[in-house]
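Yeah, one chain of the complex is gone here, protein chain that is, but the others are all in their spots.
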Amino acid sequence: MHALIGTLINGIALGMAYALIAVGYSMVFGILRLINFAHGAMYAFGAYMVYFFVSLKLGLLPAIMLSILMSGILALLIDKVALEPLRKKKSIPIATLITTVGMSFIIQNFLSIEYIFTSEKKGFPSLNLFGSFTVGNVTIQSSQLIMFVVALILLAILTLLVNKTKIGLAMRATEQNVKAANLMGINVNFIISFTFFLGGATAAIAGALISGYYQVISPTMGSLIGLKAFSAAVVGGIGILYGSVVGGLVVGVAECLAAQYLGSNVRDPMAFVILIIILIIKPTGLFGKKGISKV
Amino acid sequence: MDFLKVSNITMQFGGLFAVEDVSFHVDRGEIVSLIGPNGAGKTTVFNMLTGVYQITSGTMEFEGHKLEGKTPQEIVGLGISRTFQNLRLFPKMRVIENVLVGTHIRTKYNFFDGLFRSKAFRKEEAEKTVRAIEILESIGLEKYINSYVESLPYGEQRKVEIARAIATDAKLLLLDEPAAGMNPSESEELLHFIRSLKDKGFTVLMIEHDMNVVMNISDRIYVLDHGKLIAHGLPGEIANDKRVIEAYLGGERKHAKNR
Partner (left out) sequence: MDKVREKIKTKGLLFNIEHFFDRYKVIISVVFAVVALSVPFIGLSRATMRLLVMIGLYSMLGMGLNLLVGYTGQVSLGHAGFYAIGAYVCALLQVDAGVNFWLALLIGGIVSGFVGFLLGLPTLRLSGTYLSIVTLGFCEVVQMILKQWESVTYGNYGVRNIPKPELFGFTFNQQNGGFYIIILVLAVLTALGCHFIKNSKTGRAFIAIKEDELAATMMGIKTSRYKILAFVLSAFITGIAGGFYSVINNGYIEPTNFTFNISILIMSVVIVGGLGTIRGMVFGATILMLFPEVFRFLNEWRFVIYGVLLVLMMQFRPQGALGWQSTLPYRLSKETKKLLEKKKAAAEDASRTK
């Protein structure tokens, strides 16, 4: 019984971190209808930046702060350098998709270059800052708790930002209709850049949290987890913040249960199994709304 | 048996009645116009007739066949084809290929005939290609046969759309603002062409804003306003109908006030 509870706790903590990555996909998709394949690489980049700044003896918290800034700026640069020109040229969607794939190659392989970080796995400072504690007969590690709490707070802040602030209003307007938002005087390109910055920043935080939990990083760490988080975003209904949270939790819990009871090979694909089932039953995800097309 | 008979059709989106209780009929060989201010529900009627929308209530009959509940493909099969208000061509295909897509539904050879270049394929493909060329010549597009649609001027693209609709071997053509975006001389030319369609045995139901075109070639006119039929009759009658003038001018006056 308490194996089950332990698995659930593990799944929920991991699920919250997935939700944090998923939000990044979701925000960008909401505005640009684009799967940002570079997002998983951003997540790896964020973790590596933390590793790098910690190795400079800056202390964990300042290292994380710097990493958030760097990742945010990198995401913003990706948009400015590669994606904005494509939007201006009204390129076909697949060109944008391939561009993000190319960007993820660049980041991922840059991280694995010999003289920088090498492709080998590296140890990552533990986030298990307060040891572990026992409630009843279930043990909770403080890294799990930190992962859960930090992700929860961040998601709450993001929700407030999107729903209660002026820039959030502009983001929602842009999401509904880019052209109309532009005509209403919203600087759409700024909003898109800001969204990318937020996406990069949240990916870096997720990178720090999850790496602090597993205590290991590698250049390709982002590709699979990125796809999983993306599935989580779609499962919840892409473009909807709380949808990402629910999707993240569903995926996190499901994969921990699957690993526990069905075998470790089932763990990773679990996200995709759920994804396919949900999309076939409800093509827009759990909380997604249907768009109307005009003839 | 009427050619096209529409009785009491209604289209409801949520609480909004886009088209309410509209009835009309079109006889074989006629040119009938559907006019009315913007947002009157004209295009919605086309969408209902062609199966894009499933109607809320009412009946539609074409040569004795029920139209309601049929898919767009089945309706094209019966012989109704349309053009679109905002041009829906296949821009990266050539003009002739666009028209060949129109012949798709009348092309009988199957996938394997195409794959193995069977005799049936070669024969029918030749027939359809010649037919497509003939249609394009009749509408005055012969010099654009090889061009890609996206490279054509707007007015010519409108003609390609009509050619494509004709290629489905339609008996009834639904033209949604065929003269939109054309200059006076172009629309004059189009007018002649639509008239020639009548001589070739086509029946035309069209939505048009250019009153010069409407009054010149329509046999009869129906007027829609706010989803309801407010008048019908011969062009001369409609031009002098008080309610029609009100529907148009009333709209104008409201605009004027807003300004």
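In this document, chain identifiers A and B correspond to the written order of the chains, with residue numbering beginning at 1 in each.
Following the convention adopted for this analysis, a contact is a pair of C-beta atoms (placed from the backbone, for glycine too) under 8 Å apart; a residue touches a chain by one contact, two chains touch by 3 or more.
The structure displayed is predicted, hence computed values, not measured ones.
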{"item": "In the full complex, displayed partners of the excluded chain", "value": "A, B"}
{"item": "Options A:101, A:138, A:169 or A:286, residue touching the unrepresented chain", "value": "A:101"}
{"item": "Hidden partner chain, touching residue among B:30, B:68 or B:125", "value": "B:125"}
{"item": "Residues belonging to subunit B that touch the chain removed from view", "value": "50, 52, 72-73, 76-77, 81-82, 84, 88-94, 96-97, 100-102, 104-105, 107, 109, 111, 113-117, 121-123, 125-127, 129-130, 133-134, 145-146, 148, 164, 168"}
{"item": "Sites on subunit A contacted by the missing partner chain, in the whole complex", "value": "29, 33-35, 82, 85-86, 89, 91-99, 101-110, 112-114, 119, 223, 227, 230-231, 234, 263, 265-266, 268-269, 271-273, 275-276, 279-280, 283-284, 295"}
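One rule holds for everything that comes next: only the chains that are shown with their structure count from here on.
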{"item": "Gap in Å, rounded to a whole number, between the CA centres of subunit B and subunit A", "value": "49"}
